[in-house]
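Following: one structure in structure tokens, then a few remarks.
One protein chain is absent from this view; the other protein chains keep their places.
Right after this comes subunit A.
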Amino acid sequence: MSTPCAEPALYGTGPGGEPVLYGLRCAACDRVSFPRQPYGCEACGSADGLPCELAATGTVRAAAEVHRHHDPRVPVPFTIVSVLLDDGPLIRGVHAGTARAGDRVRARLEPGGAVPDLLELRFATPASPAGPGGGA
């Protein structure tokens, strides 16, 4: 993929071009976490974290459509989801459409965010409409 990602420290593409999340596996206790951080493992305190890639697929735990945001540059409404990743961590991200608990979701990289030339990671359910500029 030639278009750069909006947050290259958090996500990118895997070997097959699919979106992946950049996580961390503790070398001492095996705990998998997201996002990566250089400071130490929350479970055991070890500073030896090994970079790993997490599949950007999971199940929606909760969803909220946001109607008001303090930053006027952020267009509303948008949907935030809590996603239990198939690879372990419970994370939060933007959903491209509407979602409800129990939905299977898969991330895609798509333009149309705050910086038009960059790809943003958004979760989507199979039935979700593509975001502006089309899906990945």
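One rule holds for everything that comes next: a residue touches a chain if its C-beta (ideal position, glycine included) is under 8 Å from a C-beta of that chain, and two chains touch if they have at least 3 such contacts; residues count from 1.
Rule of thumb we're sticking to: contacts and distances are computed from a predicted model.
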Among "Spore gernimation protein GerA", "Branched-subunit amino acid transport protein", "Acetyl-CoA acetyltransferase" or "Cysteine desulfurase", UniProt's protein name for the complex chain that is not shown is "Acetyl-CoA acetyltransferase"
Subunit A positions in touch with the non-displayed chain are 7, 10-11, 21, 34-37, 39, 42-43, 61-71, 74, 78, 80-82, 84, 90-94, 100-101, 121
